[in-house]
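A protein chain is absent from this complex, but the other protein chains hold their places.
Chains here go by letter, A and B, matching the order in which they are written, and residues are numbered from 1 within each.
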Amino acid sequence: MSYRITGSTGEWEIVVGLEVHAQVVSEAKLFSGASAEYGGEPNTHVSLVDAGFPGMLPVLNQECVAQAVRTGLGLEAEINLFSRFDRKNYFYADLPTGYQISQFAHPIIGKGKVLVDLADGSTREIGVTRLHLEQDAGKSIHDQDPTRSFIDLNRAGVALMEIVSEPDIRSPEEAGAYLRKLRQILRYIGTCDGNMEEGSMRADVNVSVRKPGETDYRTRCEIKNVNSIRFVMMAIEVEAQRQIEVWEAGGTVDQETRLFDHVRSETRSLRSKEDAHDYRYFPDPDLLPLVIEQSWVDELKTALPELPEAKRARLEAEYGVSRYESSVLCVEQATADFYETVARGADARLAANWMLGDFFAALNRTGRSIEDSPVSAEGLRELLGLISNSTINGKIAKEVLEDMVETGDSASAIVERKGLRQVTDTGAIESAIRDILAANTDKVDEYKSGKDKLFGFFVGQTMKAMKGKGNPALVNETLKKLLSE
Amino acid sequence: MSGIHDFTLASARDALKARKISAVELTNAHIDAIERLDGQLNSFITRTPDRAREGAKAADAALAKGEGGNLCGIPLGIKDLFCTNGVRTTAASKILGNFVPPYESTVTANLLKDGAVFLGKLNLDEFAMGSANLTSAFGPVENPWKRKDSDAKLVPGGSSGGSAAAVAAGLVLGATGTDTGGSIRQPAAFTGIAGIKPTYGRCSRFGTIAFASSLDQAGPMARNLEDCAILLESMAGFDPRDSTSVDTPVPNYEASLKRGVKGLRVGIPREYYTKTGLSHDVALLWEKGMRWLQEAGATIFDVSLPHTEYALPSYYIAALAEASSNLARYDGVRFGERVSAPSLDGLYEASRAAGFGEEVKRRILIGTHVLSSGYYDAYYLRAQKVRTLIQQDFLKAFENVDVLLTPTAPSGAFAQDEKPTDPVQMYLNDVFTVPASMAGVPALSVPAGLDARGVPLGLQLIGKFFDEETLIAAGHAIEQAAAFHHRPTLHAGVSA
Partner (left out) sequence: MSLDAKTVTRIARLARIGLQPGEVETLGQDMGSIIDWVEQLKEVDVMGVDPMIGTGLAKPRLREDRVTDGDCRDKVLANAPEREGPFFTVPKVVE
């Protein structure tokens, strides 16, 4: 089912390509030994190389190259053993040298792909055109002074990967799914933390529209620097709408750079006056071409962690979980790891059920992430073990989990402390049921005359009398027996 | 009796080690000479006598203990393109304002480590862009030489004109230079001294203000090749902070002086006769040079460097393209001259308009033009392809010969007011020196004689990659045969 926008002249298709800037996880910057860590006091994560001092020279950071290669492998992309750094020349306050070092003509990574899952259960392949390494710029702060902007160069020179997709995206949903999947892959490999709030992932969105059936692309506009998946999806929608209106009014769309204003839900032209950019790219003479060995690429490949697609397939095969469960469990590697720790030595399907249900609910409620979960995987496994061996029932287990979250005590300790051990003594259960039935003779009569629904009432009353500790299966069985007497 | 100003760097080093003279005496004598002569020569932009005296004292203390590096107590001048920790560095440009680097270039750090004493920062063409030292924001440098028939002020060559003049006049025992297309060799020739442009990658570029990164190379300038060899050994070496620095051991250059040239194959590139417009005096000297080498046991071969005539235009494209980008960092924001303006672009345009001199602006604009959209392939890319051909010419020639012998410049030093008005005519000064720069091979200039008007002329030797030793050996043979002992009119050893 294709995504279409209906205009006054009929239906339109949208064509979207994304350029994602992903900050590389590394200790130091791409070409200097200054810290690449986010934050820090202004202008402290800055070396004289980053600040473009006279005579300062760049030296390439090996780990940043390795991270790009790992990412390329994760995108099943061509790894270019020869690549090169070019200078992109332009003046801006937060670009100290007057040029950005980037890989324009010869990127380190070539064509690759990302498989995205859509809500209707289908999967689409989005092509990746290229991935290259480049430097981030510093930060201009505009709101501290009425007439001046302040410059902080902490980000200047941090390594970025620019990941360019083919114009394969056909709906805002696909754009969102692509970004989520890309972020998932980057996080799995550990090459980018994908934190959009801190700006470690940003997207430039190329949008054009055309009539279904047209084979050529119409003019596109580039929406710069969109910093959340939701905004990317919104920006595509409003920009496509704008372009359709332009075409339908008999106009033409100009190729230009635009800015997305999420407050007013519109895009605005960013084209600055007479100043058409001319970046004058040329090979950076301070750096040699980057030549890497296939054997090194192979080493990196061997050391690569299991990627989301593979992990999901394995969880389904190994633990018998559903496709839905496996995809939720695999969103974050930490979640999948947590799950596997729980599932090894517990009922794996019960484990998936609990993770997706009460456990996630508990995390949400406490505002904690899987990494600092108040309950460890081993703790959860113990709890599930108590259910499986009939020490407690499922309902009591929920109560125990609450307690675990609150106190940090182990499941068995809580069960002992609170005396929650399930009653499996048929004599005790029968006696409790007989008391309930004796106190509710009217209901018993109603039940016997056909009001089946009252069965639940008797279960509830029994469990209540037994403080929830009755073995549910035994309670059911005994009730049925006594009610039919 | 020979005085303190007759020392060469080598003989001063030996006298210091033998404690025949103290570093403080030697340094003070040079500081005095600077005070006496540099008002006229203008070879220094910044003088650092106090630092120099402190350095000399420390050197004497080390020497007294029998310690100290190979340059311990030797007073040197530093081209003001090398960043020096705590000492203003200008590149002879207004745009750097009162820039005081909080770091030391690798080359000068190496010299300091060996005990050298810095007398100050030497004048140059602004950002090393020029061949006559007329573009400095701190005024032109005067060549200490005079024509025998006139009192006209001669240029010292460029861009290392201050270094050349200071060495020639005996204000320093040696100096650092940088050579992008001839900036060590041509001024050395114009002032009757020796200078070496090493193989690209031999000396670190870290901390040296860039003109054209793929061509810039630091090197020594001194009275003779022995002194240059001593300096080069200290300046050279691998530096992990420069990605283009080459990790290969530094040989004992001084030892190569004694090698001789027996059996050496010397190539004479025929295109340097026909395509360069050299003067009669220079042609005669060149012939002499060939004879000297032959007499010392070398064999002369005719060789061809077919792309010679294209070296200069492709050099200007490559160098200016790189310069236009390298000089973008001078924007009035983090250091240097700033002219206030209400907008950011206004600030850039005003600061750069006020800070850069005419020649630098012209070169930035040409460099910007040849990289701009629609011109890149026709100019920059083509020039880099021609550069490949030029390098191949040299590699091919070196299959059959060990060194090439050529003049250093088409003529001797010209007068300040004879400067050609057409920039292209000015660029032609570098016609002999630029090809080696483009190929990255080492080259040197030695003083070999005087022209008809009594100004010095130099001969250039070009060698194989990292074979500075053979160059020095051949250069020394010329030195011995030429027996160039002339002194300029203005010299520290001549009393007023």
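FYI, a contact is a pair of C-beta atoms (placed from the backbone, for glycine too) under 8 Å apart; a residue touches a chain by one contact, two chains touch by 3 or more.
What you see is a predicted model, and the numbers here were worked out from it, not measured in a lab.
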Among listed residues B:Gly157, B:Gly332, B:Pro410 or B:Gly463, the absent chain is touched only by B:Gly332
Would you mind spotting which of B:Thr8, B:Asn28, B:Ser279 or B:Gln391 touches the chain that isn't drawn?
B:Gln391
Out of B:Phe118, B:Phe211, B:Tyr272 or B:Tyr348, point to the residue that touches the absent chain in the complete complex.
B:Tyr348
For subunit B, which positions touch the chain that isn't shown here?
97-100, 102-103, 199-201, 214, 240, 243-247, 307, 309-310, 313-314, 316-317, 324, 328, 331-338, 340-350, 352-353, 356, 361-362, 364-366, 368-370, 372, 378-379, 381-389, 391, 422-424, 439-440, 465-466
By the contact criterion defined above, which parts of subunit A meet the unshown chain? Give residue numbers in ascending order.
26-28, 32-35, 41-51, 59-65, 84, 91, 93, 140-142, 144-153, 259, 270, 274-275, 278, 280, 283, 285, 288-291
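One rule holds in what follows: only the chains that are shown with their structure count from here on.
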Please report how many Å separate the Cα centroid of subunit A from that of subunit B, as a whole number.
58
Show which residues of subunit B lie in contact with subunit A when the two form their complex.
82-83, 89, 91, 96, 99, 101-103, 105, 205-210, 212-214, 240-244, 321-322, 324-325, 328-329, 331, 333-335, 344-345, 348, 368, 371-373, 376, 380
What residues on subunit A touch subunit B, complex-wise?
48, 51-60, 87, 89, 91-93, 96-99, 149, 151, 278, 280-282, 285-288
